[in-house]
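Heads up, one of the protein chains got dropped from this complex, but the rest are sitting where they should.
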Amino acid sequence: MFLPDKELLISMYRKMRLIRRFEETGMEMHKLGLIRGYFHSYIGEEAVAVGACSALRRDDYIVSTHRGHGHCIAKGADIKRMMAELFGKASGYSMGRGGSMHISDRVTGNIGANGIVGGGIPLAVGVGMGIKLEQSDRVAVCFFGDGASNNGVFGESLNLAAIYRLPVIFMLENNCYAATTHVRETSTCTDLSERGGGYGVAGKNIFGNDPVEVCRTVLEAAEKARNGEGPSLIEAKTYRQYGHHVRDKGTYMPPQELEIWKSRDPLILIARSLEDAGIDTSEIQEIDREIERDMKNAVAYAKYSQEPSVEEFLREIQIYE
Amino acid sequence: MFLPDKELLISMYRKMRLIRRFEETGMEMHKLGLIRGYFHSYIGEEAVAVGACSALRRDDYIVSTHRGHGHCIAKGADIKRMMAELFGKASGYSMGRGGSMHISDRVTGNIGANGIVGGGIPLAVGVGMGIKLEQSDRVAVCFFGDGASNNGVFGESLNLAAIYRLPVIFMLENNCYAATTHVRETSTCTDLSERGGGYGVAGKNIFGNDPVEVCRTVLEAAEKARNGEGPSLIEAKTYRQYGHHVRDKGTYMPPQELEIWKSRDPLILIARSLEDAGIDTSEIQEIDREIERDMKNAVAYAKYSQEPSVEEFLREIQIYE
Amino acid sequence: MPRKLLYREALNEAIREEMRRDERVFILGQGIAARGGSYGVTRSLLEEFGPGRVIDTPIAEASITGLAVGAAIQGKRPIVEIMSIDFSTLAMDMMVNQAAKYPFITGGQGKVPMVLRTQGGADHGLSIQHSQSFEAFFYHVPGLKVVMPSTPYDAKGLLKTAIRDDSPVVFIEHKLLYETEGEVPEGEYTIPLGEAALRREGADCTVLSYSLMSLKSMQAAEILAGEGISCDVLDLRTLVPLDRKAILDSVKKTGRLVVVNEAVKRGSVASDIAAFAAEEAFDYLKAPILRVSGKITPIPYNAALEQACVPSVGEIVNAVKKVMES
Partner (left out) sequence: MPRKLLYREALNEAIREEMRRDERVFILGQGIAARGGSYGVTRSLLEEFGPGRVIDTPIAEASITGLAVGAAIQGKRPIVEIMSIDFSTLAMDMMVNQAAKYPFITGGQGKVPMVLRTQGGADHGLSIQHSQSFEAFFYHVPGLKVVMPSTPYDAKGLLKTAIRDDSPVVFIEHKLLYETEGEVPEGEYTIPLGEAALRREGADCTVLSYSLMSLKSMQAAEILAGEGISCDVLDLRTLVPLDRKAILDSVKKTGRLVVVNEAVKRGSVASDIAAFAAEEAFDYLKAPILRVSGKITPIPYNAALEQACVPSVGEIVNAVKKVMES
C-alpha cells in the first residue's frame, strides 16, 4: 500500500497552503477592484487538485475548469503569471485576455481552464488519444464538477475513453454545489461515480479532503492508465467553502453543512498528517512565511506589470479577418 | 402476472404483420424510384414497437426515430397517409415535406420521427413534463436506438426524467447496429440498460423479439409511471434484418448472426404464440389477406394522391420571412 | 407620474402576468427558482407559482431546451432560460433541428410555443466565453423568431407577445440593460413582433440598431445633432420578423444607412440588413452603407481590450460623419 513520505506530505502541504493563500489574496484583490470578472475560489477543495497532481509526473497532462486556480498551482504554475492574468496584465498566462477562467500552462501540461461547464471533458479525451497515438505512458487527469457531470459530453466522453482505452482519469470534484444548486437537486443517486459503470469506466468514491487518499487513488488509476488498461472515474467528495464566486454570499448554504465541512477542512487534515509524521512546526511556519512572501511578490508583479497594448491587440487580431 | 388474451395476441400479430408488409412494400417502391431519400426498414424489430404500444392507451404518447414506420403503425397511424408521405404527396402526414424520417401523428399521440439520432430523447422528457403539469396519468414512450444512447442527450435526459419523476419510458431498441457500426464497437458493456442506474433510472434488459415480453415490461413501467414513480429504461435486444437503409446491402453483417436472429424472427415467434393459444390458421390467413388489401389500397392512395403545389408551398413559407 | 421599472423588473412582470393568465406557461433554467436567476429576472416567481412551474435544472443546456420543445409540442408554453447566450451553442441542435423544424414537419399542425430567454453582450471582464453576441445564428434559421429589446417597455411588451406566440422565439436580453430604467405603464399591454421603433427622426442618415446598441446610437445621434447632422434612429426590436418596411422607409428618406450591432462584424445581422438595403433601396442611396460592429475577435478580459472590441458611441458618430461626406 501507498504510504506518503515526509517529503511528499510537506510538498502537498506547501501547495495546498499556497492555493489557500492565493485564493484569499485573489478574493481580496477582487473586492478592491483590481480583479474583474468571475472569480471562483477553490478554498476547501485544495486536497483534490494537490492530491491528484502529486500522483502525476510533470509531463502528464491536466484539464481544468472555471474553478481552476488550484489545478494550476497543484500542477506547478507560476503564481506571478497567474496573478498577473487576474489583473489583466500582458505578463499574465493569457496576456490579460482570458482572466480567471482561462488560464493554461504548456510548461506544466495544464491544457487549461474553461468557462463552459463540462467543456474540458472531451478535450481530455482528445489529449488521451494523442498520448495513445504516441504510445507514451503519460496520462491526462480531467478535473470537472458535479454540475459538469450533468452535461451530455460527460457520458459521451466516458464512453469514448472506454472504447479506445485511453489514459484518462476523470476526476469528478463533487463539492456539493453547481452554482446555487445542491447536488441533491440534480441527481437522485448518492454517488455520481455510479455513472461510470454503464459506460464501461469503473467508478470510485473517495473522501476528497484527504490529499493522501486522493493521491493514492490517482496513483492507482494512473498506473492502470499507463499500462494501457484505460480510463477511471474518481468522485472526490469535497466542499466549496464559499459562495459560487466572489460576489455570491452563499446564503443558501446551510450553516451546519458548512461547519461540518470546515471541521474537516483539507488544510486541517494535512496539518494533522504532518504532525503525525513528526514534522516540526517550525518547518511548517517557515513554509508559511515563504508562501506569504511569494504571494506578496506575485501581487506586486501583477500590479507593476504592464497593461496589454490596445494598438498591438488590434493589430494582432487581424489574423481573424 | 400478465398473460395476453387471444384478442391481444391477434391484434399484435396484425400490427406486426402490417409493419412487415409495409416495409417490404416500401422498399420495393423505393427501388422503383417512387420513394426517395432514406428508407430505414423496421423489419426484424416489429415486436418492440408493437409490444410497447400494445401496453399503451390511445392517449399516451410515443416519440419515434428515423426508423419510425413501425412505431407509427403500432400506435395506430393510417398507412395510406404514411405511404402518401413516402411518395411525397400532399395527402401525406407531412404534406410531402418530410418523407420517411419525419412522420408524426397528433391523432394517435405520435410526437414524431426524427432525422437526428437521439434528437427525440429530450423531447420525450418535455412531453413527460407536460403530462406531469396536467397531473394526468398518461405516459410517454421514447423509442431510440443503441446508437442514440451514445449521444449526450441520452444521459442528460435520463437524469432530468429521474429528478422530476416524469412518466417517461425510455425504450432502447438495441438492434446491434448503428448504421454500419456494431454495438460491440461503441460500448464496452454488454447491456446498455446499465447506463440508467447512474442517472437514477432503473434499467432492464429484455428479449425484444417477443412482443408479449415487451408488452409486459412496458405495462409494468407504465403502471409505475402512472403512479408518479417516474421513468424506466428498457433495453430491448433485437436485430435489424436488413442493411441500415434500402441502399445499404449490409455486407458487414455476419451471415451467422443474421441467421440466428432470423430463426427468432418476431413474426415467427408471434405466429407460434397464436398457435399455442389455439388460434385458427384460417383466421390468420384472413388477417393476412386483409393486410394485403390494405397495403394495395395504401399504395394506390399514395400513387393517385396529388403532388403538393409548388406555388402554394412558396406562398406558405412566407411565414418564415 | 408614469411608473418606472428596471428592464429586469419589466421582464419579471411579463413572465408573472403571463403565468397568471395561462397556466400552460412554465419556466425552467439554472438557478431561476429560489435564486431568481443570475440577473434577478425570475425573482419570487417560485413563491407565487411553486416548484411545479418554476423549475431549477441541472447543467444540461441541450436537454432542458429539448424539454421545452417537447413540452411545447405537447401543448404547454415553456420558457427556458439559458444563462448566457454563449452556452446556447450546446442547445443548437434542439433549436435549429427540432424547435424550428417541427411546425414545418407537421404541415403547420404541430406548434412549438416556447421562448428561449438568454442574455449576451460584453462587459465586466466576463471574457471569452461569457460575452458573445450570437443572434446571427438564430437569425439564419427559418422557423425561429428573434427578439432583442432595448428598453424596459419593449422588454415587457415583447416578452408577453413572445410567450403567446405559437412559434419558437429566441428572446435575447443584454447584460448591461438589466439595471436600466424606463417607463412601463401599469396596465396590460403587448407589442407585436416585427415592428421597429423610430426612436428619433432626422433627415440626413438612418442609424439602425437593436438591443444595447440602440442606446449608444441615440447618444451618437444626440452628438451629431449638435454638429448639425440629423438622424433617423431605428430600433429594430425584433430581428425576425424584420420590419423591412420601416427600414426601407427610413433609408429612402435619408439616403444613408449606418447599421450598428455588437456582434462580430463578419456574418452579422448588420451585414444582412446592409445587404437587404443594397438590394432593395440601392437607387435611393447616396453613400456606402457602413456597418459599425464588434471586432472580429474573441472578447478579451482586460478592460481596455474588451472595450476596444465593442462599438463605441464615437465609432457610430464617425461612421455617420463618413457617410455624410459622400
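Chains: A, B and C, in written order; residue numbering restarts at 1 for each.
Basically, a contact is a pair of C-beta atoms (placed from the backbone, for glycine too) under 8 Å apart; a residue touches a chain by one contact, two chains touch by 3 or more.
As the structure is a computational prediction, the values presented were derived from the model and not from experiment.
*Asks:* Would you indicate which residue among A:97, A:216 or A:244 is in contact with the undisplayed chain?
*Replies:* A:97
*Asks:* With the full complex in mind, choose from B:2, B:252 or B:304 the residue touching the hidden chain.
*Replies:* B:252
*Asks:* Out of B:179, B:260 or B:300, which touches the unshown chain?
*Replies:* Touches the omitted chain: B:179.
*Asks:* May I ask you to list the residues on subunit C that touch the chain which is not drawn?
*Replies:* 62, 86-87, 89-90, 92-93, 96-97, 100-101, 104-105, 128-129, 136-137, 139-143, 240, 263-264, 266-272, 274-280, 282-283, 285, 287-291, 296-298, 300, 326
*Asks:* Write the list of subunit A residues that the hidden chain touches.
*Replies:* 61, 63, 93-95, 97-98, 102, 104, 106, 111-112, 114-116, 119, 121-133, 152-153, 156-157, 159-160, 163-164, 316-317, 320-321
*Asks:* To test your reading of the contact rule: which positions on subunit B touch the chain that is missing from view?
*Replies:* Residues of subunit B in touch with the missing chain: 36-38, 88-89, 94, 96-99, 101-102, 114-119, 147-148, 150-152, 178-181, 185-187, 252, 307-308, 310, 313-314, 317, 320-321.
As a working rule, only the chains that are shown with their structure count from here on.
*Asks:* Using the contact definition from the top, classify how the chains connect: line, ring, star, complete or other.
*Replies:* Topology of touching chains reads as complete, every chain touching all others.
*Asks:* Could you please state the distance in Å, as a whole number, between where the Cα atoms of subunit A are centred and where those of subunit C are centred?
*Replies:* 36
*Asks:* When the centre of a chain is set as the mean of its C-alpha atoms, what distance in Å lies between subunit B and subunit C?
*Replies:* Comparing mean C-alpha positions, subunit C is 40 Å from subunit B.
*Asks:* Can you pull out the residues of subunit B that are in contact with at least two other chains?
*Replies:* Correct list: 152-153, 156, 159, 163.
*Asks:* Can you pull out the residues of subunit C that are in contact with at least two other chains?
*Replies:* 57-58, 60, 62-63
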